[in-house]
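Report on the following structure.
The other protein chains are all here in position, but one chain of the complex has been omitted.
Labels run A, B and C following the written order; every chain starts at residue 1.
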Amino acid sequence: MKHTAILLIHCPDSTGLVARVSSFIFEHKGNILHADQHLDSRQGMFLMRVEWEMDGFDLDLPSFASAFEPLARKHGMHWRLADSTVKQKVALFVSKQDHCLADLLYRHRIGELHCDIAMVISNHSDAEPLARAAGLPFHHTPVDPDNRGAAEQRQFQLLDEGQIDLVILARYMQVLSSEFVDRYPLRIINVHHSFLPAFIGSHPYQRAFERGVKLIGATSHYATSSLDEGPIIEQEIERVSHRDELDDLIRKGRDLEKITLARAMRWHLEHRVLVYANKTVVFV
Amino acid sequence: MKHTAILLIHCPDSTGLVARVSSFIFEHKGNILHADQHLDSRQGMFLMRVEWEMDGFDLDLPSFASAFEPLARKHGMHWRLADSTVKQKVALFVSKQDHCLADLLYRHRIGELHCDIAMVISNHSDAEPLARAAGLPFHHTPVDPDNRGAAEQRQFQLLDEGQIDLVILARYMQVLSSEFVDRYPLRIINVHHSFLPAFIGSHPYQRAFERGVKLIGATSHYATSSLDEGPIIEQEIERVSHRDELDDLIRKGRDLEKITLARAMRWHLEHRVLVYANKTVVFV
Amino acid sequence: MKHTAILLIHCPDSTGLVARVSSFIFEHKGNILHADQHLDSRQGMFLMRVEWEMDGFDLDLPSFASAFEPLARKHGMHWRLADSTVKQKVALFVSKQDHCLADLLYRHRIGELHCDIAMVISNHSDAEPLARAAGLPFHHTPVDPDNRGAAEQRQFQLLDEGQIDLVILARYMQVLSSEFVDRYPLRIINVHHSFLPAFIGSHPYQRAFERGVKLIGATSHYATSSLDEGPIIEQEIERVSHRDELDDLIRKGRDLEKITLARAMRWHLEHRVLVYANKTVVFV
Partner (left out) sequence: MKHTAILLIHCPDSTGLVARVSSFIFEHKGNILHADQHLDSRQGMFLMRVEWEMDGFDLDLPSFASAFEPLARKHGMHWRLADSTVKQKVALFVSKQDHCLADLLYRHRIGELHCDIAMVISNHSDAEPLARAAGLPFHHTPVDPDNRGAAEQRQFQLLDEGQIDLVILARYMQVLSSEFVDRYPLRIINVHHSFLPAFIGSHPYQRAFERGVKLIGATSHYATSSLDEGPIIEQEIERVSHRDELDDLIRKGRDLEKITLARAMRWHLEHRVLVYANKTVVFV
């Protein structure tokens, strides 16, 4: 794996932004591997992802900020810099159904997901053996319907101790509080088992079955305080027919959920996702 | 094209239905080409489509009813019989956007759609040249917002005169009255430019764009008195990204609409669609 | 799970076959749940799958044969009868890459695959931990390039001892001998990592990458003595672009292989696949 830096920028559009950013990198002897830029002309918003080799680059990343800041300030840039060799710390949340969890653990094992999976957290104990088999700490944080906050307090503690960068809701069937969401802005990825905005809320397969749709879907998105309303990262669908019972929809849906969540997680870990106006730009 | 008969049945399930129906056909010397059966075990509903060669069959279709009726009555069957050589009479409704109209006319010309297209009806005059070029009568029935019923009365007259069997709403952007829908139960096919039930109602592409979905869709369905709530016949989707402007969604959507509507229309014409519980069984 | 019988038939077409088969079942008090029939009119071949409830059926399955044989003989039927409650015994073959193996083991654990997985066999030892974790015997049968037959002899012994019904080649990268294939006719399912017949043979992703295709695929098929030429059961594809390196093709391909093989295996286990003329009819 090459040692690279990834810079994500969004700011109001103005002439010369690509030139200024790429020239800055060039002046510091960075060789650009990928540069991708997008202009949302309705919103006048400039968005860019640029990745360059650290080999030969004459700034280390801590000193990048002070060198880049004048340019950034001048153009009102929101920017993030990432080091490709730094592994983010991830917590996987799961409830009873563990297909996404098993899938992510497998993908991690064979190197598809560049991160440290630091822990598995669940409101049930079913997933414990799977987590243990992967050598991961498992934390059982049962949710008392009369005191939902207590479980979250325990979770916050775990996440803090683990210095968690990213929370993955791998079929975690509890609604997060606003406090939780606000602690990890755009750092919580959920998978919803429908093609959003169809079938927002509970029992989407049941409702898809009753409605007689011919395609079912799954959606991975950043969690926000509005349930199922966060910025969509990825969606997938599969064909169903009258021959498919509800159980078939659920079975087919599992594959959609696994693939959709894994893609979204990988893109996030590779710093490919920019969010603005409750939408995502995915630089792939 | 072979001369065949197609029988569509739905009724409460009971033992021996496949045997009784297929034996009836066999006793009358019909050679079954296709037999497809479905059991909705939740509803205890038996559904069947069977198609056999008329060559050798010892009943003509008018006399089929009296021969079959005792069996049908005994089992509470709803049934329809169709003759593959009989062309249904179709009216195409369109507003300003004519991509579905042009597509259906082309498919009809090359033999994909086994029917007589009897007329084109529109609340605008834009599509007239296209209809004329295809040698079809074009009826302009402008809709006065203060007197919507007048246009429909004129349309009823045209449909009656043309002995229309099937109404296709090929991007006809007016809501039909309940009276209209009731006159053509399960004989009006609409295409909605979204993946229902997402984005029910108006401006679905605009709303899809604003929501930032990663897939857009189209849905063909039977029109019922509840807008966009009728039984779904077919759906298709296509991937979009942040690079797609609203115009790109609309452009991509046109292909989805064309394909979805053409499939639904063909399946209907080939007597492949059975409706129950506001869902379709499509025997393909 | 309901106790059902599944009958698969293919024979030369003649009038009355659906009636005769369904009447036979009805006379013995079987309630048909699913009946699906197909006529290949070019080959004059009749194919049928019928599934009925054993509850109330007045033949046990061992006595079915003698009762059904006169009818079968008269019409030249090839037929197979299966009991839905009988679990087939399956051997999973794998080489170094274990993504299909892990996927099938997971699906089996949660009940997607109705069978007994009796053993894992590999020419490498890499997959042993995965097999052990699933509580399965693991047999390491290394293949000596100078004596390929020896490994197969050992494998035959294992398969015989395990009374194996179905062999799944879950990315097993050795070519089977004709003797092996002949021992398990239409009971060996392979997954090939391309969209057959494109890229038959070795290194399909490499060749797809070099050719610059825009879609890659995977194919599951019954193994025959002609490499990659057996009857195709299922295929899937995914879009790729110039941004995808060879490693990305391989990564995307893994998901295609998993899904394609799992579907084919499930359909086989559910007795949904009929083969004739080197093609499959999949009754789904």
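Miscellaneous remarks
Note that a contact is a pair of C-beta atoms (placed from the backbone, for glycine too) under 8 Å apart; a residue touches a chain by one contact, two chains touch by 3 or more.
It should be emphasised that the depicted structure is a prediction, and the values quoted were computed from it without experimental measurement.
Only one of A:Gln37, A:Ser84, A:Ser225 or A:Asn278 touches the chain withheld from this view, namely A:Gln37. Across C:Ala151, C:Val213 or C:Leu249, the single residue that touches the chain missing here is C:Val213.
Only one of C:Leu81, C:Val175 or C:Ala198 touches the chain withheld from this view, namely C:Ala198.
Between the chain not shown and the residues C:Thr4, C:Ser22, C:Asn190 or C:Gln235, the one that touches is C:Gln235. On the side of subunit B, touch with the chain left out of the figure occurs at residues 99, 102-103, 106, 110, 112, 133, 243, 251, 255, 259, 284. One chain of the complex is left out; on subunit A, the residues touching it are 13, 15-20, 22-23, 25-27, 29-39, 41, 50, 56, 239.
Summarising the interface, subunit C meets the missing chain with residues 38, 40-41, 47, 195-199, 211-215, 217, 231-237, 241-243, 245, 277-282.
To be clear about the criterion, only the chains that are shown with their structure count from here on.
Of all chains, the one whose mean C-alpha position sits at the greatest distance from that of subunit A is B.
For the touching copies subunit A and subunit B, the fraction of interface residue numbers used by both exceeds half; the interface is of the same-residue type. Least-squares overlay of CA atoms from subunit B onto subunit C yields a rotation of 180° to the nearest 5. Chain centres here are Cα means. That of subunit A falls 41 Å from that of subunit B.
For subunit A, residues that reach two or more other chains under the stated contact definition are 243.
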